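I have a structure here, written as structure tokens, and I will follow up with some questions on it.
Note that one protein chain is taken out, while the other chains of the complex remain in position.
Order as written gives the chain letters A, B and C; numbering starts at 1 within each chain.
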Amino acid sequence: MSDVRVIVAGASGYAGALAAQLVYDHPRLDLYAATSRSEAGTRLDRLHPRYRVPVELTELDLDKLEDVDAAIVAYPSGASVSVVAGMRGLGIPVVDLSADFRLQDIPIYQKWYGDHGDPDLLVSAVYGLTELERDNIRDADLVANPGCYPTAALLALAPLAERGGIESVVIDAKSGVSGAGRGAGERASFVNLTENMAPYAVEGHRHQPEIEQGLRRLDVGAPVTFVPHLLPLDQGLLASCYVDLAEPLDAAALTELYAARYADEPFVEVVDTAPGVREVRDTNLCRIHATAVGPRRVAVFAAIDNLWKGASGQAVQNLNLLLGLDETEGLT
Amino acid sequence: MSDVRVIVAGASGYAGALAAQLVYDHPRLDLYAATSRSEAGTRLDRLHPRYRVPVELTELDLDKLEDVDAAIVAYPSGASVSVVAGMRGLGIPVVDLSADFRLQDIPIYQKWYGDHGDPDLLVSAVYGLTELERDNIRDADLVANPGCYPTAALLALAPLAERGGIESVVIDAKSGVSGAGRGAGERASFVNLTENMAPYAVEGHRHQPEIEQGLRRLDVGAPVTFVPHLLPLDQGLLASCYVDLAEPLDAAALTELYAARYADEPFVEVVDTAPGVREVRDTNLCRIHATAVGPRRVAVFAAIDNLWKGASGQAVQNLNLLLGLDETEGLT
Amino acid sequence: MSDVRVIVAGASGYAGALAAQLVYDHPRLDLYAATSRSEAGTRLDRLHPRYRVPVELTELDLDKLEDVDAAIVAYPSGASVSVVAGMRGLGIPVVDLSADFRLQDIPIYQKWYGDHGDPDLLVSAVYGLTELERDNIRDADLVANPGCYPTAALLALAPLAERGGIESVVIDAKSGVSGAGRGAGERASFVNLTENMAPYAVEGHRHQPEIEQGLRRLDVGAPVTFVPHLLPLDQGLLASCYVDLAEPLDAAALTELYAARYADEPFVEVVDTAPGVREVRDTNLCRIHATAVGPRRVAVFAAIDNLWKGASGQAVQNLNLLLGLDETEGLT
Partner (left out) sequence: MSDVRVIVAGASGYAGALAAQLVYDHPRLDLYAATSRSEAGTRLDRLHPRYRVPVELTELDLDKLEDVDAAIVAYPSGASVSVVAGMRGLGIPVVDLSADFRLQDIPIYQKWYGDHGDPDLLVSAVYGLTELERDNIRDADLVANPGCYPTAALLALAPLAERGGIESVVIDAKSGVSGAGRGAGERASFVNLTENMAPYAVEGHRHQPEIEQGLRRLDVGAPVTFVPHLLPLDQGLLASCYVDLAEPLDAAALTELYAARYADEPFVEVVDTAPGVREVRDTNLCRIHATAVGPRRVAVFAAIDNLWKGASGQAVQNLNLLLGLDETEGLT
């Protein structure tokens, strides 16, 4: 079988550049093109020397995609809808990294993002948290790749959610600054970040409704508090989750619950001490540690690389599934 | 009035060195001596060039303290008891930075630290969280300076605790590595810390009973979950507190509660956005932001410099009080 | 004597904000106003919480400066000329932080910066490297505050230059990223800087002619190689200088040369080991270590805080001189 030709649209940002590298290095995929609106004409390994992709960025031209078999779109939220719609009109399967297709409830989408440019397309999308939606992703034409915070939080919470009995959730999340994207400006400057850390978006972050949607799909309706913090590091995300349960859950049962749930998952590792983010740097892994901190309270810590499992790594994982390939190809 | 002669015992560690600098620069205090068991003979500004104290470290000799008016003791926990006992035997008032005199309940002390070398002395100590214990500190001979995490957490929680109605508390705390002290070894190495972060002591940290003791003194018996995280920065500590209340508290009342409680406090600033730790770096300030994140849930964020308000700054604040000086002298 | 009313123009950048703080905290100066073209209406301590200046930034209005006694101008290079000219037209003495008045040789200025907007004003300026130009600064109306690299390099080289016999100079300089200014954009992002370092402007940096000018004023015509490097830190600058001499200079004579030259300088410390930049952080100090590394080769290391001695600290030092105040006021 010949390689699958994949276009990465929006490859000049951090997530797009990594997606391009993962596709470029993938044993079964061929990087057909890497596009950028702002950096066309520049070689990707010049723009981002750490990603060793010796390919010139081009402008996206929807009229010249006849040889493209699949796409990863890494446009900013809001800008992605029209590109994805164009690609879908050509029959190209798409994994989209933006927030444009994640929230399936139109009123909730509108509350956080305003009107959606293509509601019909929105409802056709499959939410791409692989470990929770694997079968749907296999059959999808359009995968809405999850946000970085929802990925870590939902993987941390899923075993308890599926078991039932969650009464309350607090998610105190910490992320490196690459999660803010290449265009984050002064807020992402070294001067502002070094020797600093702060909560942000305390009064409401767009990943909150995405986390709530994910929990609702697991029949959890409990109140969720989600507070992200910005930390002085590049890549790495930790979700520290504090869950109150209706009934006591002893330590052994908790350990067994998590071990059993993720026993067969290639990219989720349940570990017996709280993980550091450096352990999963540059991998598609999510490392999870769950521990009882009270009779009816559990703390769960999930560490990911926000650019890998929190973005481009999971995108390739989903693309593998959608294309019928082994889920782990190109990711280990 | 002539200056008060102060000895800083244990001045080779981070907190001790800063205490020596604060005393050295203080308009009303005179640094009588700075001692170190391991570094005697070295000039302090050679050992720690960032602290500009041109004084040679000496060995502590309890037989030669007749001219000493007061002491700050910065020994490791466990090693402090005998030194403090010796000084107290000479009638010297002491502010102690270790954990040796913080936990007033002997069984609780024993559970976390083992037997106490001088239980009588322990019960004579006053807990030195200035904003909560000011009058007691004025009359004290021995002040147990609080831990860094309890300082931030209790200042964050006190207004709600004093008001009543707390049902549950989660404290997700983040600290720079200087809090682990100069002897922290490989765990505190740059290689281990850069581009990393992790929860630690998840199954129980010694500051937890100290926080619980502080809350009990405010008549709060609710369960407390406390999880510290180690971050890639030197100085700086943030306590993110999530509090469930028995009754709703609206945003305006919450704001008014915090504003009123700390209106006259020189070192507590209630601010209207979540603070970054860099804002309070190298100051004795605690910056607090409280916000309603649910009908009966409040998030409170408190940022301090762990070496200042979390250790040596508060020690000088307490020493000022104990000596009858203006509380802010030498700290602004 | 009443306080001197000082305006800081361009106070929203890093150097301007620090200048505003130094003036605000200065015992003899009064911060009359802090202006910003882009941030007027914002309080300075909101924009830069680490600088605790509770003053609202205003727009500069040259028609309303009648009560202003002196100015520090912290505009970008190129934008400063017209503002300084306007102030000088009103008779206001100015310390200018830009490069607009540093290069006294018009053709050299033109080569590096293009046409100068006011050549007559340029030749009226005094170069503000305090330790080399103190008497001129006392009599100046317009001080061109030196660049950060030239400050460290010239202080490192001056004793040898004044002695004579320099045949060749290599300056390998390293700076934290605050030196690039607040508008440095993506190049100054945390993502690009953390765990990175690189030479830059290898083919020619604007501080090279400034260093050469400074050496020429000390009768040194030897070739100078200057290569700056960008490092993952905020504040701090180190100039590592390698000097070839015509005649041997023994270690004792070298030590004596530096010790004698700077014996009376309040802000230059000659030390006997190579300095780290953290030792001078947040101070106006330059720490210098000189050592013989060959029969006729000397290495000299000079460490400064690029925002203090490399910019705003030296500006206040110069302003003190120009106003007849003690040079160290407000800087210790």
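Details
Just so it is clear, a contact is a pair of C-beta atoms (placed from the backbone, for glycine too) under 8 Å apart; a residue touches a chain by one contact, two chains touch by 3 or more.
Note that the structure is predicted; figures quoted are calculated from it, not measured.
Of the listed positions C:42, C:58, C:136 or C:168, the one in contact with the omitted chain in the full complex is C:168. Of the candidate positions C:55, C:85, C:274 or C:323, contact with the unshown chain belongs to C:274. Interface residues of chain B facing the missing partner chain: 14, 177-178, 182, 184-186, 188-195, 232-234.
Residues 49-50, 194-195, 275-276, 278-279, 281-282 are the ones on chain A that touch the missing chain.
Counting the whole complex, the residues of chain C in touch with the unshown chain are 168, 170, 172, 174, 176, 194-200, 202-203, 223, 225, 227, 229, 231-236, 238, 240, 242, 244, 273-278, 281, 289, 291, 293-294, 297, 299, 301, 303.
Keep in mind that, in the parts below, only the chains that are shown with their structure count from here on.
Farthest from chain C, judged by the mean position of CA atoms in each chain, is A. Averaged C-alpha coordinates put the centre of chain A at 39 Å from the centre of chain B. Averaging C-alpha coordinates per chain places the centre of chain A 46 Å away from that of chain C. Shown for chain B are the residues that touch two or more other chains, namely 194-195, 275-276, 278, 281.
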